[in-house]
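Excluded from the complex is one protein chain; the other protein chains are retained at their positions.
Which chain is which? They are A and B, in the order written, and residues in each are numbered from 1.
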Amino acid sequence: MADVPLTPRAYLQAQSRWTPVEIAFWLATLLPFWLLPDYLSLASQVAITALFALSLDILLGYAGVVSLGHAAFFGIGAYTAGLFSKFVWGAPLPGLLVAAIVSAASGFVVSLIVARFRHFTLIMLTLGIGLLMQEIANRAHWLTGGSDGLQGISINKVLGAFNFDLYGYTAYGYSLAVLFILFLCARRIVHSPFGLALRGIRENWTRMPAIGAPSRAHVRMAFTIAAAMAGIAGALLTQTTQSAALESISFGRSADVLVMLVLGGAGRLYGGLIGAAIFMVARDQFSGIAPQYWYFWIGLLLIGVVMFLPNGILGGLSALAARWRKS
Amino acid sequence: MLPPIFGVLFDGIAYGMLLFVLSVGLSVTLGLMNFVNLAHCAFAMVGGYVTVTLVNTYNWPFIATLPVAFIVTALISVVFERVFYRRLYRASDLDQVLLTIGLAFVSVAVAAYFFGTLQQPIPTPAFLRGSQQVLGLGLGNYRIFLIVTALIVTVLVVAGLEYTRFGAMVRAAVDNQRMASGLGINVDATFAITFAIGSGLAGLGGALAIEIVGLDPSFSFTYLVYVLIVVAVGGLGSIAGSFIAAMLIGISDIAGKYYFPELGAFLIYLVMIAVLLWKPSGLFGKR
Partner (left out) sequence: MRKSLLLAGAVALAAVYATAASAADPIKIGVIAAYSGQFADTAAQIDNGIKLYMKQHGDTVAGRKIEIIRKDTGGPNPDAAKRLAQELVVRDKVDILAGFTLTPEALGAAGVATEAKKFMVDMNAATSIVTEKSPYIVRVSLTLPQVSSTIGHWAATKGGAKKAYTMVSDYGPGLDGEKWFQKAFKDAGGEIVGSVRMPVANADFSAFVQRAKDLNPEAIFVFVPGGAQPAALGKAFAERGMDAKKIKIFSTGEAVDEAALKAMGDIALGRLSGWHYDYTLKSKTNDAFVKAFNAMFKRNPDFFAVGGYDGMHVIYEALKKTKGKTDGDALVNVAKGMKWESPRGPIMIDPATRDIVQNIYMRKVEKVDGHLVNVVIDTVKDVKDPTHK
């Protein structure tokens, strides 16, 4: 092990160095193209959900803000991308950008309210706002298509060259590329002084302002970034499936993504990715066996992870690895 | 003769009473043990299925099944408390969320496996059907029964907490756990019993709810949001808070729908957000 770095800059650099495991992980994400070409549409939705979980990780894992209404921003992104393609332009990348801007703006507005609160109050406020958003989307039938879902979405080829095919080659390639780019951004953010300040806020909300880091302003910033990323994830889902529905904005989706992140291990960037992959693949496999009872097996999986790997799969594994290294 | 709105308000109170019985247990668990128990409504569902089974298969009278629903749910919950919950009292909130969501998932599948996915109808006894004319208002018999039952439960719970030795131990443990155990209170056992009573009340609520909102395997999740809202508005760990909050939610829901039907679905969320902005720890919350 290297010595403890002395300067803050050196500490941050050491933290953000790429490890062989990380590189192997990203190389492995390319394997489905060759090994599992029949599973690419699932893989693309795993990548999208992973991005959604990653956005929540910035909020929850780093700033310590638990949100039960994060799907609100996912849904705003999804509907924005859908409406943009319907009324303005079907090109995917501009659609992503517009979705990011709209959801970031809504995230900022919501953060003005919620950043003043902590703990249970904050959870319930995000839950309430999420439920309000869902009901608004239902009631704005003329705009969103209500419970039937948004009709008339048409998405052009990606970069004018890649059509969204039945196998999902384009969908996966596109989602994975966006996930990777945003992961790089997220990695940069959490290893910056701002990211360190967020961790400080997570550990002690009241002491951070005393050392010159304004907690509320930082939480607002984190909330906005997380909302933008969630919005991009929602837009990706709309574009790859050419559909947007109320389910994308629902409490169920907020709860699922929280479960996935905690399952993988919060505060580690990779936790959301691993959690999303394990949850969705397990669900797909279990529901293939018994479509009515997959809840049972997923439930057992969650209970098992809590009992044997506290702090999520990555947290548990790293604890085990540390113990093994010691002995 | 009273104008019809009073009849509507009466219905709102009855609905609030139901929410109170369903949620008071969660408020206590969250306030006392700081445990985020998202499987609370799964315990309520257990109570519901106990009643349905006894009424439909063993032809028990509905009223007689209610105490059984309470006891069976309390016993089952205490098993879970000993096996799972206890190990996570000191774990992070997030692990608690994961465990209890997992339990709720399992409960949905188990209920679907044993009872099927259909709505469970129960024939309530004749004297609970129909309505009474009071000052020109039609008051549903079942709602009167619901209000009376919930009031009895409230009185028992409050009296139990305020005037018994066990209640004093619970209050001591809520206020300061370490000090309480220093004084020789068995905090561990106090927790277990409180948990069992709270879950038992949820089971009773589940049984009472069948007539009003029905019962199917998705019950574990359908009412979770409402229960959480009541707990948040009332304040963690406060029984009086839960009571007032349940009334507030019940009445504002019904009155809102009567006067502003366009706002129907928004209203309880708006009420919750407004209360939390005004009092972040809920109406009667300490923290």
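Everything that follows uses one rule, which is that contacts are C-beta pairs under 8 Å (C-beta built on N, C-alpha and C of every residue); 3 or more make two chains touch, one makes a residue touch a chain.
Values in this document were obtained by computation on a predicted structure and should not be read as measured data.
Asks: For the chain left out of this view, which of A:K86, A:R139 or A:R199 touches it?
Replies: A:R139
Asks: Pick out which of B:G47, B:P217 or B:G234 touches the chain that's been left out of the picture.
Replies: B:P217
Asks: Where the complex has a chain not shown, which of A:A222, A:L237, A:A255 or A:L273 is the residue touching it?
Replies: Result: among the candidates, A:L237 touches the missing chain.
Asks: If the missing chain were put back, which residues of chain B would it touch?
Replies: 4-5, 7-8, 11-12, 15, 108, 112, 116-119, 121-123, 129-131, 138-140, 142-143, 211-218, 222, 253-258, 261-262, 264-265
Asks: What does the interface between chain A and the hidden chain look like in terms of residue numbers?
Replies: 38-39, 41-42, 45, 135, 138-139, 141, 145-149, 151, 166-168, 237, 241-248, 252, 287-288, 291-295
The definition used in the following text is that only the chains that are shown with their structure count from here on.
Asks: Quick check on the complex: what are the chain A residues that touch chain B?
Replies: So the residues of chain A in touch with chain B come to 60, 66, 113, 117, 120-121, 124-125, 127-129, 131-132, 135, 138-139, 251-252, 255, 258-259, 262-263, 266, 292-296, 298-303, 305-307, 310-312.
Asks: Under the definition above, what is the set of chain B residues touching chain A in their complex?
Replies: Per the stated touch rule, the residues are 30, 84, 87-88, 91-95, 97-99, 101-110, 112-113, 117, 221, 225, 228-229, 232, 236, 265-266, 269-270, 272-273, 276-277, 280-281.
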